[in-house]
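With one protein chain held back, the other chains of the complex are shown just where they sit.
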Amino acid sequence: MTVSPFDHPLLSGLLGDEEAARHFSVEADIDAMLGFERALAEAEAECGVISEDAATAIGSALASFRLDTAKLRAGVARDGVVVPELVRQIQAAVGEPHNAVVHFGATSQDVIDSSLVLRLRGAVDHIGLLLSENIVRLANLEQEFGGRALMATTRMQPAIPMTVQDRIVSWRAPLERHQQRLKEQSSRLFVVQFGGAAGTLEKLGDKAPAVRAALAAKLGLGDAPQWQSQRDALAEFAGWLSLTTGSLGKFGQDIALMAQAGKDIKLSGGGGSSTMPHKQNPVKAEALTGLARFNATQLAGMHQALVHEQERSGAAWTLEWLVLPQMVVATAAALRQAAELAGQIESLGH
Amino acid sequence: MTVSPFDHPLLSGLLGDEEAARHFSVEADIDAMLGFERALAEAEAECGVISEDAATAIGSALASFRLDTAKLRAGVARDGVVVPELVRQIQAAVGEPHNAVVHFGATSQDVIDSSLVLRLRGAVDHIGLLLSENIVRLANLEQEFGGRALMATTRMQPAIPMTVQDRIVSWRAPLERHQQRLKEQSSRLFVVQFGGAAGTLEKLGDKAPAVRAALAAKLGLGDAPQWQSQRDALAEFAGWLSLTTGSLGKFGQDIALMAQAGKDIKLSGGGGSSTMPHKQNPVKAEALTGLARFNATQLAGMHQALVHEQERSGAAWTLEWLVLPQMVVATAAALRQAAELAGQIESLGH
Amino acid sequence: MTVSPFDHPLLSGLLGDEEAARHFSVEADIDAMLGFERALAEAEAECGVISEDAATAIGSALASFRLDTAKLRAGVARDGVVVPELVRQIQAAVGEPHNAVVHFGATSQDVIDSSLVLRLRGAVDHIGLLLSENIVRLANLEQEFGGRALMATTRMQPAIPMTVQDRIVSWRAPLERHQQRLKEQSSRLFVVQFGGAAGTLEKLGDKAPAVRAALAAKLGLGDAPQWQSQRDALAEFAGWLSLTTGSLGKFGQDIALMAQAGKDIKLSGGGGSSTMPHKQNPVKAEALTGLARFNATQLAGMHQALVHEQERSGAAWTLEWLVLPQMVVATAAALRQAAELAGQIESLGH
Partner (left out) sequence: MTVSPFDHPLLSGLLGDEEAARHFSVEADIDAMLGFERALAEAEAECGVISEDAATAIGSALASFRLDTAKLRAGVARDGVVVPELVRQIQAAVGEPHNAVVHFGATSQDVIDSSLVLRLRGAVDHIGLLLSENIVRLANLEQEFGGRALMATTRMQPAIPMTVQDRIVSWRAPLERHQQRLKEQSSRLFVVQFGGAAGTLEKLGDKAPAVRAALAAKLGLGDAPQWQSQRDALAEFAGWLSLTTGSLGKFGQDIALMAQAGKDIKLSGGGGSSTMPHKQNPVKAEALTGLARFNATQLAGMHQALVHEQERSGAAWTLEWLVLPQMVVATAAALRQAAELAGQIESLGH
């Protein structure tokens, strides 16, 4: 089933990104969730919440764990989240007597949100590299063609002469600011989620802070109080994704307009037409604009999800699931296409 | 790869709908595109544009046609659309001399948009049945519990007594209006797209109207002038989808609020928690609200795509692909969940 | 205070429309609300719910009624709606003994939503005329320049020759479909809202249907069951507004692209620059695109407001107030600018 172009065997060649999408596969999610349960058991053993034997038993059961996927799917349909059924399966794999402390003190949201953050971090590593690559490619274009003449165009009309560099800077400078922004928000985003049933870690008593700190350290995430109903870091990150695709959309739109005018740019490898062999469609440039408008649209959904009622909102949380992964992949796809598009530019200006 | 919950092996149990998603599989799309090419050849033969022999050769090549999927994917990445490579493969299958008239007079967009409309019609048949089922289920609840007392709640405060029927009507009446709306817009939506390279069917001369009418008839679609840069029927349909999920979102929100208050409703089969076995979470009700807010968000994207420049906009068209199929599946999923939720209501009112 | 360009003394010359905005002035709203109260009193007297004397007293008090605006503003801040304080002022004006039956059986939402519908009808009359004017102007352009040659442009690249008519049709045909759509939805939109405290008209007993029918007739609206928590007709209308501005946005975008290319169009009266006297900016064309994207954005808000919980949601209702009036004025402004832009076209094609 392939409803979304990001999952589509054919369209994802243009609109998807395999490396980013990999982090949103079921396998990656389950892996991260199992990693959470393992790290939790280890942290709790270290802090004396569960026995070392229990942690060992859980760790070894997880090492050889085999999912029953059909039951997981039915579990999601019933429970709205995958974790209750997943924990049942892990408990069965651990067996008596240590099954009782599997997932001890945690709740579904701890597992799902921490898994999300772990995978976002992986995707962001990839996206960060793509972003740097784009900056380098644009700097190269600037070096090669920056001194040439270009007619500035304001309000869809020729204005005054400028240089190619003037325009390239308007593509590159925002990307550099996006690097800075990402750095600023990383400490808010890449933190563990661990709160238990209602955010109070009530089962861990005064060991709660130590367990959480140990868990975070094992996962390689920052330690922070639970944020289960505080979704601002995710919405902020979604904003970053859309800022990035928005800047690339401007790049794409500019390239498409130059390609239309036909004199200021020479592009290789444009798309072919089924009826007009003479055409070289600026396919990647158009895709950049489409992806920018897609992410701009989605961002509203992530901000609607900020109205996350009480201690946990199934409705608002579901909305995030429907929106955020696609924004990540759209951003990676746009960065990939933009870098390739920059590589197709054979000449700019005069 | 499973970026979207609608394609997700686990989450689609809650948030997806297999029958609706089926229409957006690659297989369904390719089938519809091949059907278009076959119908086109037949129509052109009937109108004397190509020979009967050519139509027969094309028809028999299509009957046994085997795709090279890897090449199609590369073709999309290069051309932005699947059709140029698909036509190349069909031409190779047809072979000399009739390969020259494969896809004659048509362009990529004719194939892709007509395939979309054909598949939307299939999805709408399914959605229409689900909509009727919801109306029946709500009518049944009305018959069973309608006469009971319920405290009206306005602005989050108890207002005055009313009956259960008063509230059920506010869930059912909009759905009946949606049936009427769908009927009104169907004649605008379910029409063939056939315009050739730039919408003028220039290769068909004065036979163009006859070919288009024959093509439409063979596809079971309405005949209408090309609408390649006029996307209003699709945006209107997206609005219908979001109206439908919006009404179901109100139903879901009301059920969730009743479940929270706890006295006015008895629900069976709520979702379980990984830590709190006593809970019966109104999972389907929450999903309805999430899906409503998802479609409301997406709708903006479909309306942004109305700014479809000149005779064909790759950017605006791409945006539709990223948005519309998901809206269709979200609507089917919401209707399916709403019908099941109605079935879980064991008691309403007092 | 002028936060919105639609209310802005300077910007509304470009982005506003006085005639449409007039329907959203305080004066127009209060007038419509007083008209509702008058019609209600008359309808209730005719049906024997209140005495003829009471209706006469209410009518004559309303005829000479003077508002205390400062108290109304404080009332809105306190009550969230204007009606409680407005009714208090009307009751004071009516005096003993008939003050007791002012607003009898009605609730705030009846007054506010019916006033909205009455004013939307006025705005739609205006918008309908502007829409017709646009169709005529485009038909005139078609007649004058339709036979000339124009290079079709697909995916930002020259495709094949066509005629000017081919492009004008893509601007005009959607507008004609919008006329049809408006006709279809009018019977759902232009209906009275009358339900009392919770939608049950409980104070009117078995006279409720007769009073509602009489009230609707006096207001010149259709009679229909209360729809206080069923907002689909408003969301559908918002969709229509955005369909209309979307089609005009495509027109604007096409004109701006032709103006940039510079050879296919001759425009008079473009905007001047503060630094470049040689420029003729296609200001109206750009405004059309901006207004299209504005309405596409807003539409999501109107659909979010479909999740209108229970018998009355202050949150969802407020969201409509923030969004819908602006969409109406944006549409009128776009139609006005589009008609003027069509009038500025001195030549099309070759």
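By letter and in written order, the chains are A, B and C; residue numbering begins at 1 in each of them.
As a convention for this text, a contact is a pair of C-beta atoms (placed from the backbone, for glycine too) under 8 Å apart; a residue touches a chain by one contact, two chains touch by 3 or more.
Please read these numbers as outputs of a predicted model, since none were measured by experiment.
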Quick one: which of C:A39, C:A55, C:V82 or C:I135 touches the chain that's been left out? C:V82
Sort through C:G146, C:P174, C:P225 or C:G301 and give me the one touching the missing partner chain. C:G301
Which is it among A:Q193, A:T289 or A:T331 that touches the chain not included here? A:T289
Touching the absent chain when the full complex is considered, from C:A152, C:V283, C:L335 or C:L348: C:V283
Considering the whole complex, which of A:A235, A:A287, A:L324 or A:A342 touches the chain not shown? A:A235
Touching residues (missing chain, whole complex) on subunit B: 153-157, 159-160, 256-257, 259-261, 270-271, 273, 276, 279-283, 285-286, 297, 300, 304
Touch residues of subunit A, complete complex, unshown partner: 80, 152-156, 159-160, 162-163, 166-167, 169-170, 173-174, 177-178, 181, 184-185, 188, 197-200, 202, 225, 227, 229-233, 235-236, 239, 242-243, 246-247, 249-250, 253-254, 257, 289, 292-293, 295-297, 299-300, 303-304, 306-314
Given the full complex, what residues of subunit C touch the hidden partner chain? 1-16, 18, 21-22, 24-26, 69, 72-74, 76-84, 87, 103, 106-108, 111, 196-197, 252-253, 256, 269, 271-276, 281-283, 286-287, 289-291, 293-294, 296-298, 300-301, 304-305, 313-319, 321-323, 325-326, 329-330
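As a convention for this text, only the chains that are shown with their structure count from here on.
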Intercentroid distance (Cα basis), subunit C paired with subunit A, Å: 40
Among all residues of subunit C, which ones touch two or more of the remaining chains? 153-156, 159-160, 257, 297, 300, 304
